[in-house]
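Would you mind keeping the following structure in view while I ask a few things?
With one protein chain held back, the other chains of the complex are shown just where they sit.
Moving on to chain A:
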Amino acid sequence: MNVLKKASLRIEEADLKCNKLGCTYYGTPQCEGFCSKCYREHLQVKQLVNPTIHTAPAQSSQSSYKSLFSNFERKKQQQQQSQKNIKLLKFGSFRKNIEKTDDLHLDLMQAFSFSDSSNELLRLRETAQLIFCETDQNVETDTNKCVHKYLRKMYADVDAANKFKLSIDDLSMKTQNFYQAFSKHMDTNKIYADLRPEQKERILEYVEKLCMTLLHQVLFCPLFTNDEEMDLAIQKRIRQLNWVNASHLDCHIDEMNPSARDLAFIAMLELTNMDSIKTPPDKLSCIVKCCKSIFKLLQQTGGGPASADEFLPLLIFVVLKANPARLKSNIHYITRFCNAYRLMTGEDGYYFTNLCCAVSFIENLTAESLNMPADEFENYMNGDVVSTSTWESALVICENMQLMCEHLSMLANFNERHDKLFNEAEELKLQMLHFKEEVKQQVHDIIEKYPLEPKRNPRMCGENSISDVVHVTQTESSESSFLFNFSDKPSSSKNKTEDLISFSSPNKVCPPTPIPKHLQSNSSLCSLGGEFDLSDHSTDNSQTDDLISFTSNDFSIEHNDETVARRLENDEAETKKCENETAPTEPAVKVNSVPEYRGFSSQGSNIPSIPCDTGSTLLANVQSPHIKNSYFPLPYG
């Protein structure tokens, strides 16, 4: 699609404008290239000059195309005339007493040392800067001097040629001599002695481009040659041959394949672009690009190495379908004014030779060269038979195909993006889950690493309070509060650690209070003490107080229990004796008599309410363990 759009650019706007200089309206072929207003004036003038000639606009299609071209020609003449006028004006306005060639020289000086706004010159100046920034100042000065000298001579020669004193071949010869002389000059002159060969080559190319950009106007399709007639002839010839298709030429091009079609379009586009470029080396590079895309096309369809046997027919096909503007002029211009060594060897030369062959084939095309009977060929040429499978009709058919292909590829693209999005979302989900797990794990690790130290319980301070028992017995409430604490500051693990430290630090700071002797004696009791401290920290005070009161009781009972266990063996016999007596009176013991209460110790946690004072009484009555032991089995029994 882009290719097609680009292709239309080759008609410059100036070509569409009204023929009358200075008029900004568009012209039409029906009005001989004038806009309607100017055309009326033009007719009036014509009728005044020669009233007998009827100047009706051309009607038939063939003459209209001729008129289009003559319009072109007229325009060119006008341009040249105006140029001369400008030059004359310049001569007249200043430097009247200096000889003509010097003035031309001055023109040229102005042309490329100051701002001639043409893009080509601007680009050339950029390349010049690139080339000469690496070299001595003298190199640039000397190069410019040589160029000026040549251009001055050339302008004089072109003037002579316009008066038919010189032929185009003479000009070509002089140009080739200049190229050669200049390259010899670079080899011999000591200004250039320090340059590397590739630098010299670049300078040579620059000189060639510069000269040809400036001389393009006078040397391309000059009036003193018949180039224009030949352009017309080949153009007409190609139009007549528009029925020739790929199969006539035995070349295999898959017209239904969009990429093959694109490559063919690119090749045609490059070929038609050639006309809009001024210098021979750049024109050559257009040809090279054209041929390369043809080769790509061949490689695509052929699969193997492309051969010249297949290449030349396809190039002919491309030339036929592209019908490039001023084809012969371009070829002549390149042959005459491109540095000849470029055309002899190298890629450029090879492809240019191929193009010449293709054009020559088209010019000499006969029924025989297309392997068809002479009468069929004649019928085609006369337009009696219309080919049914021309490139154009194939194109029309394929237009929708192409559109569909584009849509399909767009859909595929969307699909791909959709899938990608889905996958990414899925991934994100996994990442989030993972992150969640990770955070959980980290929190867990940290809890394990830095278990909470007792804080409020004054008896518990000291290292031995940190033991496994703490987390084993951690209550649900304490854990959740812990988590909550962390989720308030969900930054990094370091933070959490700090948090934990700060959490536990008050504990360390808190002044150690004397620990009752009976508690100090048992380590398991100490660690259990951590439990209330934890719950104390996380839950509100009223609850904690209850718990403390409860659990402290419990521990003391347990403590009792252990001491009891130690003495158990000793007193076993005695216990058995008493067993029967104590069992039935259990509730009574519990409620009324403090000394008899000991029996609860082992299951204290299962009994929700135990009077606070029991602890102290119990402790006081450690001495009678046999009673407790005897009591123990009863609740379960």
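What we mean here is this: a contact is a pair of C-beta atoms (placed from the backbone, for glycine too) under 8 Å apart; a residue touches a chain by one contact, two chains touch by 3 or more; residues count from 1.
The rule is short, and it goes like this: contacts and distances are computed from a predicted model.
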Per UniProt, the name of the complex member that is left out, chosen from "Tubulin epsilon and delta complex 1", "Ras-related protein Rab-14", "V-type proton ATPase proteolipid subunit" or "Chromatin accessibility complex protein 1": "Ras-related protein Rab-14"
Residue touching the undisplayed chain, where the options are A:Glu368, A:Asp384 or A:Glu399: A:Glu368
Of A:Ser276, A:Thr335, A:Asn379 or A:Gln402, the one touching the omitted chain in the full complex: A:Thr335
Contact partner of the left-out chain, one of A:Asp169, A:Glu376 or A:Asp419: A:Asp169
Candidates A:Trp243, A:Phe311 or A:Phe377 - the one touching the absent chain: A:Phe311
Footprint left on chain A by the chain that the document does not show: 169-170, 172-173, 176-177, 179-180, 183-184, 187-188, 193, 197-198, 201, 250, 291-292, 295, 299, 305-309, 311-313, 331-332, 335-336, 339-347, 350-351, 353, 356-361, 363-364, 368-371
